[in-house]
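Only one protein chain is missing; all other protein chains are in place.
Labels for the chains are A, B and C, by order of writing; each one numbers its residues from 1.
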Amino acid sequence: MVVSSQSMKRQLKKLLVANRGEIALRIIRSARLFGLRTVAVFSEVDAMSAHVAAADEAILIGPAEPANSYLDISKIIAAARQSGADAIHPGYGFLSERAEFARAAAEAGIVFVGPRPEVMAALGDKVAARRIAAEAGVPVVPGIETGEVSAAREFAERADYPILVKAAAGGGGRGMRVVGESAQLESALEAASHEAAAAFGDGRIFIEKYLARPRHIEVQILGDEDGGVVALGERECSIQRRHQKIVEESPAPGLSASMRTKMIDAALSLARAANYTNAGTVEFLVEGDNFYFLEVNARLQVEHPVTEMRFGIDLVCEQLRIASGGHVPKSLAPRGASIECRINAEDPEHDFRPATGSVLHLSVPSGPCVRFDSHLAVGAEVTPWYDGLIGKLICFGADREEARRRMVNALDEFALLGVTNNAAYLRDVVASEQFRDAKLSTHFVEEFFAGWHPADADITAALIAAAMTADGAFGEDRQAAGAPRPGAVNRSPWESLKNFELWGSRR
Amino acid sequence: MVVSSQSMKRQLKKLLVANRGEIALRIIRSARLFGLRTVAVFSEVDAMSAHVAAADEAILIGPAEPANSYLDISKIIAAARQSGADAIHPGYGFLSERAEFARAAAEAGIVFVGPRPEVMAALGDKVAARRIAAEAGVPVVPGIETGEVSAAREFAERADYPILVKAAAGGGGRGMRVVGESAQLESALEAASHEAAAAFGDGRIFIEKYLARPRHIEVQILGDEDGGVVALGERECSIQRRHQKIVEESPAPGLSASMRTKMIDAALSLARAANYTNAGTVEFLVEGDNFYFLEVNARLQVEHPVTEMRFGIDLVCEQLRIASGGHVPKSLAPRGASIECRINAEDPEHDFRPATGSVLHLSVPSGPCVRFDSHLAVGAEVTPWYDGLIGKLICFGADREEARRRMVNALDEFALLGVTNNAAYLRDVVASEQFRDAKLSTHFVEEFFAGWHPADADITAALIAAAMTADGAFGEDRQAAGAPRPGAVNRSPWESLKNFELWGSRR
Amino acid sequence: MKLKRAGDPREFDVELISRDGAVVRVRVGREEIAAEFAPSATGGGTLTINGRRYPIFGVRRKDSILVAAGPASFEFKLAETSLRRRARGLVAPEIIAPMPGKVLRVLVKDGDLVESGQPLVVIEAMKMETTLAAESAAVVKRVRVEAGQMVDHGAVLIELSPAPASSAAVSALRVS
Partner (left out) sequence: MKLKRAGDPREFDVELISRDGAVVRVRVGREEIAAEFAPSATGGGTLTINGRRYPIFGVRRKDSILVAAGPASFEFKLAETSLRRRARGLVAPEIIAPMPGKVLRVLVKDGDLVESGQPLVVIEAMKMETTLAAESAAVVKRVRVEAGQMVDHGAVLIELSPAPASSAAVSALRVS
């Protein structure tokens, strides 16, 4: 089918993208392809970032602080009104799973690219979602729907420690605590509730039996207004740090055809039970031959490209078609295998501590079956204000091993200077025996890559490079040296280290 | 199947890539994926270019002049010996279709990634190739196999002008002349022969009836040592300037299923008749419901990515597998549509005159279904010594219109400063009604884009940008201003044009 | 300032009037245009001219300005500099190499009277032959190159003087 806003039940004209970074850029591209004008919103610190330049219009909505910009529903609705946008795409994170945002858009007569508000509300509440899943006959993890201390203790004794304390409004591992023994229980409940309240303005928590060594496998679904529902295969997302995915792939290695069918059927019946529309993801925990409903992400996922690569489909265009009243595609045949690595501004040598800075040098892999979704470019700033995801590297292959080797090579071609990042860490993960042999569980990182450090050979190469750099082989960071414009002269302590003449080939 | 050099009849270890630019880089990437060590060769002016950095080893083989470097068989064989390479990939252009190169490799005990020398010799000679095709029952254009003046005149009278004078050893439109009337005949024969002799060291020419408004459609084939042959669909390559393709796509728009089948069958029988091995392309001219054999390109084509995008295959890996004694893939199912635009260092406003320079600014499109194969980066030099192809932009879509629109958007994201190029021209071509409606023939460029100039709106925007630039908004070209290293100070005539203070946000 | 671009007969008169925050006021010819400019982190920026946005980037050189507006790139020279060569009624009394390359054939010699469109010299670059011809009648004053020689972009290949009873313009023009 031709991607186009033409000949749709509702012909959209202008889309406001209520997000930033790589996903805003990626949505703008597909919206343009779909024939829509695009409106970017941005905070003061993002004025010069890529999504602002990419859109047809851009509106400043506030200061860096998310609460007063990207999380401010009224400002975003106002921006949509001001620009005459007839649709809003929330991306992921920020307001993407806030039912009240979808509701506010609807009240303003603006199409929200996502499920209906009431569906978002129901699925966004993990406790309610558990109920819907159970009623739809989807297996759920044993647990109780309260964080009340005595009930929690009673459940924990019965189900046996460790147990998992989760925020009803949670997401991204926030407000989540594993409790190994009763001594920790009360403080864990308190801490989780506190973090949940701070993060989501909703301190409700609930409790589930903690699965020892599960895999995280999710199913991509699409639903349309006329009840059409389709599943686009699964994604394996077991490799996580701090409860956040860093490597995802499709298909899930070694998943039996029967398991896959069962999980896809479960996802579809859940989608039907919830009257789900637009794109969503049903997440499961898998242990042995059992799978349990984890949650529904009622939005586009960060890792959606691994599905796009296998199915040859543009999920954002599908979202826009559905939002225009169009139908889900007839179920498509996937092909090959794909893997995504999330390049984060963080320090893998120090518990993935967030990093910031401005990009001084960037080398991006390319070529056949390699895709890099990013808003980065030399000169771009990574600020402390927002999520540390700065790029997604996706590789396709005829099979998993081909995709894996392509990813190793692609990461070897990647270089980013100025912002500490996890590229070398991801490279070692994907190149490892354990990943090659798909020894996958949500504990993969702790089991195999705890205390990771770069190889000594790499450090030696870096030291030689450092000596050459000190000697002026590659020039100064003019900004850092305090020379905003070309033409200024630097003073540098390194000059004093030079022990011989400049050489010609130096640039 | 897993891409791997393992478990092959011949297990290759190290591949020398006898080429430069984007194709050398692209081959190195797939060779690494296939598990081979890679050796780059380079001329003095290419010492700092991307393919040299990408390979595991790099060997200087001579001065810029191709005759003494990339076209010097003995130097390349010596480099292979020196590095212990057990295979050579010729890429396209340069020595890729020289049977004596393949023979020299064989004599040195090195696997040549391509057809057998005798097959290359037969197909490389367009006259011989015509015979093979005719004998295989493939329709050929009416013509005579000599450039002898009286015979030529006799044929021309009989077949009626215009006729086409072609070099038996030709390629890329060189040594080719269209003759519209008998007065031009003799000089055309002389000129073509001269150009052919100069270009290929072989002045033999032959003559064909000139088809008025043909389309150029070609079929991708793969053949293995055990007689396995497969065709991977067709490519439409009608959009050409100076007899060189600039836009290619697959599938060929509006090509009937029966025509496609006939052409693919013709290509396969030709491949079998020629005992063809490895990757090759059978080119046809199509007029109405008739198709005529044009030539066989016994090598990887520039435009091979449009096939890769539709079939989800890596043709260079397939070449390496076949060269290792492996088999062609079982025939694969294509999906969607893909388009390639060739970004050349040339001036579309002046008969596509070649351009040179160094890259001062580069902005490359990315995102879903967009691929950019290029050796360019800021700082890279485009010299007058080699072909002007500096990048290939390939877009995929669920159908042609989706791919076309993606290409327009991708080209809108492209920017290259420092080397005059045809990106804006290609953008207008792909965005045009005539391309959208697939009014395709090899005269597309002359018919619809003769005397092309950038839109006045673009020029106005450029003039405003120029005024800002003169004012120092974007800084100097430090190299051009004669300051090889950061820290140097510029003198510039533009300073005198400034009529107000620098402003803060300027970078 | 007055700007020229190669092969475009027009002379562009453009002046930056003011820049107040994002608003850039520019005079192009007689028209005054108010555009909006949003700098991007990468050093360029986005120029908005009545609702349409152009990603732009520019580089200053000694005697030219390079700018990109989307995929279109331009080289502007100060009209003054492009006028420098004016001499004795000839716009361009020299045949200039339009690109670096190798001189394949020189088709005239000193003193030859050449006619409009007559091929003068053939150079090769990037596998393509380019023939430079006279745009109108002239006399070959001096041939400065010989076959086989490498020449750089802008190199003077042939000097021309006005043809008797002719002061028509002469300049490099490609014929295929």
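Here, a residue touches a chain if its C-beta (ideal position, glycine included) is under 8 Å from a C-beta of that chain, and two chains touch if they have at least 3 such contacts.
No experiment lies behind these values; they were computed from the predicted model shown.
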Chains still shown that are in contact with the chain withheld from the display: A, B
Of A:R158, A:R213 or A:H361, the one touching the omitted chain in the full complex: A:H361
Residue of A:R81, A:R158, A:R213 or A:R242 in touch with the missing chain, whole complex considered: A:R242
Residue of A:Q319, A:N421 or A:T442 touching the missing chain in the full complex: A:N421
Positions on chain B contacted by the hidden chain, ascending: 47-50, 52-53, 56, 58, 358, 377-381
Residues of chain A (touch criterion as defined above) contacting the omitted chain: 172, 174, 195, 199, 242, 345, 347, 349-351, 353-356, 360-361, 363, 383-388, 411-418, 420-421, 423-424, 426-427, 453-454, 457-477, 480-481, 492-494, 497, 499-500, 503, 505-507
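Here is the rule we use: only the chains that are shown with their structure count from here on.
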Distance-maximising chain from chain B - centres being C-alpha averages: A
Geometric centre distance via CA averages, chain C-chain B, whole Å: 29
Intercentroid distance (Cα basis), chain B paired with chain A, Å: 38
Approximate Å spacing (C-alpha centroids) for the pair chain A, chain C: 50
Per-residue overlap in chain A, given as positions that touch at least 2 other chains: 379
Sequence positions of chain C contacting 2 or more other chains: 39, 42-43, 45, 55
